[in-house]
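Report on one structure; see the data block that follows.
All protein chains but one are shown in place.
Moving on to chain A:
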Amino acid sequence: MRRFLRPGHDPVRERLKRDLFQFNKTVEHGFPHQPSALGYSPFLRLMAIGTRSGAIKLYGAPGVEFMGLHEENNTVMQIHFIPDQCQLVTLLDDNSLHLWSLKQHGGTSELCEEHRFTLKGPPGSPPSATQVTAVLPHSSREVLYLGTESGNIFVVELPSFRVLEDRTITPEAVLQRIPEDNCNRRSCELVEALREHPKNPDQILIGYSRGLIVLWDLQNNKATHHFLGSQQLENLYWQRDGNKFISCHYDGSYTQWPVSSDNRQSEPLENTVPYGPFPCKAISKIYWQTTKNGLPYIIFQGGMPRASYGDRHSISVIHGSQQTAFDFTSRVIDFFIIFSSDLAAEFDDPSALVVLAEEELVVIDLKSAGWPAVHPPYLASLHCSAITCSHHVSNIPLKLWERIISAGSKQNIHYSTMPWPIDGGTNIAPDPPQRDLLLTGHEDGTVRFWDASGVCLHLLYKLSTVRVFLTDADPNDNMNTLGEDEWPPLRKVGTFDPYSDDPRLGIQKIYLCKYSGYLAVAGTAGQVLVMELNDEDAEHVVDHAEADLLQDQEGYRWKGHEKLKTRDGPVRFEAGFQPFVLVQCQPPAVVTSLALHSEWKLVAFGTSHGFGLFDHQQKRLVFVKCTLHPSDQLALEGPLSRVKSLKKSLRQSFRRIRRSRVSSRKRRGGGGNASEVQEANAKFDQDTLQEMELAPVQRKIEARSAEDSFTGFVRTLYFADTFLRDSSRHCPSLWAGTNGGTVYAFCLRVPPAERRMDEPVRAEQAKEIQLMHRAPVVGILVLDGHSTPLPEPLEVAHDLSKSPDMQGSHQLLVVSEEQFKVFTLPKVSSKLKLKLTALEGCRVRKVTVANFGSCKTDDYSENDLAVLTNLGDIQIISLPFLKLQIRYPCIRKEDVSGIASCVFTKYGQGFYLISPSEFERFSLSTKWLVEPRCIVDMPEVTSNNHVHKSGTENAARIS
């Protein structure tokens, strides 16, 4: 009777669904894509990163994270925290200013936008009059000084953003007190830097682009000092005592200037070109930090000799005789120094240098000898080599967890032991419910193990498969070792390295058994490695085996890449996962599916030609099965013919990107010509429309046939102990599903443990199912007599799962891209099905069984299928009745790489890439939710660490 009950009409079920399912995007892991600005509040000990898409992200102590998004999606140019406040101001590339606040709400802090403001000049003035170039939040917390391209400095009140017109500092006012023979109106064009005097808040230092620097008295509204630099100015920095400041210049020089009360026009104390004498690149930012021992730290960005090192992205640190130029693999966006924020302290005593590069965050410990890097607990560069696949393992046993951490800690000895210096805010999220691992495979042949239990995605351990193979670049020669007398003293820092030695090393499939510590990884050139966790370094020979997947098929020629060459003799492996056997598929096509059964000690692998089973205990190939259709020329010849189409599609997508850039590019400060822009946009839209009309997109409607390309492509492999032959005896079995809608089932005979080494494992094909609709098989699953999915290997042995019910009849679930179908076992007859594509026009991209617990009662949980479709929707489908429970839009359907990268966890969460470097984490469950919960309290402003004088008479003085 149950069959006739319609879903959605049962109020009990509806209520239960509300207790089970809920969709949330909870947190973004990894490194922000295209960062464009950096800010830091020594008061809150929080760091802010802005991106080109208009996002701002705040980070403090591990677990303390906030995110905000500007509506306009414009590039964030500058971020400034308001001194001693939970507020910050952002400047976007459309010249708008935004005020953000951290507000407490329901026990946690939230980041919200409070105000926005765009500076408007008098009617008719050019846009440059109000184009903001420098922002200074005054320590009074009441006003913001905005330097502009025109040389005017506007004063706006906070938080209202009201322009105080009478306090505007015009170039005319500045030039009044300066002898005319030294400078003219043009000297005051474009304000490059604004700096408040560290001791006297009534004085600000104004640096103009052409080199003129003026000390301005806010009380009396006049320039008290001026300094004439001969070079184009890049930036300014006050020394702690306020008696000197330092300026850095376009020609790679920096200059120290004294500020004395008697002399209104000063000569520079010292002018240095650190990497001279040949022409150098600009120093764009400089810090001068005092220390107790008298030797200052001079830290600056750039300044490299133009001809030989002009392409380097460097930050130099000079401390006495020590000098290092930290060399980054990507452009430096900005940096800051963490130093003593105690105003009463006599010295800066810098502790850490924090550098935001385009692709990673690097923190250097300035207190330890040798200035080692600090291992960041978050903002990991997931893409230090491009991610090629990911695999999630839930609920890792403590033992394995500790062993992986210990292996990882041996790799991290070169890191500083300094505690993470950016530690503002308090993480109040409960401890993660379980230990979860996210494994990412990379193009350079590495597998990275991430702690994905909580909000901070943290690298635990990195495994490299490169050592097994002979590659052009020998991993032993270190390219970074430089001689003692090398000049400039460059030192490579960071992990971002997008260049792969050999794309064939790329990892395509990963399978980790969390109970036994066996790991199988498979790659682009048909290599399958089986590894075991070893706590010690070891040197051993990796056994080899070849699996000829074409078997007796004659006359085929593989035109794709060759297999990787292996190293002869023993290879030294560091502690961690160490390969002991390599199975090489022939032809060496990319491995498309992988399954490992650690109890039976078998590994199954599939490519576009077929699949094979390998006994890794006896190190013997059990069988191979060719799935190739004789007419499938494309699969035979390798990826050559596909390269062309890939190139074409790449070209097209680039064209699309370029086009969208054109349309979205805004004219800087285009206040006066908005209509012009609009017109241009309209014209552009028209053009694209016309273009569309000329070449309409067509889609061919053709049934799939057995002769289609890549029908033999093995999409899924699955081990199950089930009733394959008859209903009285169950046996181990291997199931494989292909792109052409074929399912193969093999009956396996695994000798008992005591004779495991003596007798061979045998396999025999028992069944072959051809789905009539011929859609690719993306998932195979066997349900036991209670309609529960069979447990993982060794799960029962570790008492973590009930034994499957072997009494009742088992069922086989085959998920194709188009349909879900349940068959009876052992006689395969179709029982029920759910058509997806025929009814909704969407296809299954990813499918996993997930366990959903009720948020109301602890004792209820159920297994459902979590499905991601090609439209980016997530659907939850019940087992075993295949009823759609709920549907959530998750990923944009145009985001093909996002959809392709999605992985589900066993407990209803998931990850997908929102950029090459960031995973979005989402949750479908009401019970398992990992999201940041944190609070930022206003630190107490005490008398001895802050001395404030406000710019206005009636402002409260804190003393």
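Descriptive notes on the structure:
Throughout what follows, a contact is a pair of C-beta atoms (placed from the backbone, for glycine too) under 8 Å apart; a residue touches a chain by one contact, two chains touch by 3 or more; residues count from 1.
Note that in this section contacts and distances are computed from a predicted model.
Name of the non-displayed chain as stated in its UniProt record, restricted to "Fructose-bisphosphate aldolase", "proteasome endopeptidase complex", "Serine palmitoyltransferase long chain base subunit 2" or "PAR6B protein": "PAR6B protein". The omitted chain makes contact with just one of the residues A:800, A:828 or A:886: A:828. Across the entire complex, the residue among A:766, A:855 or A:935 in touch with the chain not shown is A:766. Only one of A:702, A:754, A:799 or A:858 touches the absent chain when the whole complex is considered: A:702. With the whole complex as reference, residues 696-707, 764-773, 775, 818, 821, 823-824, 828-831, 835, 837-843, 870-871, 893 of chain A touch the missing chain.
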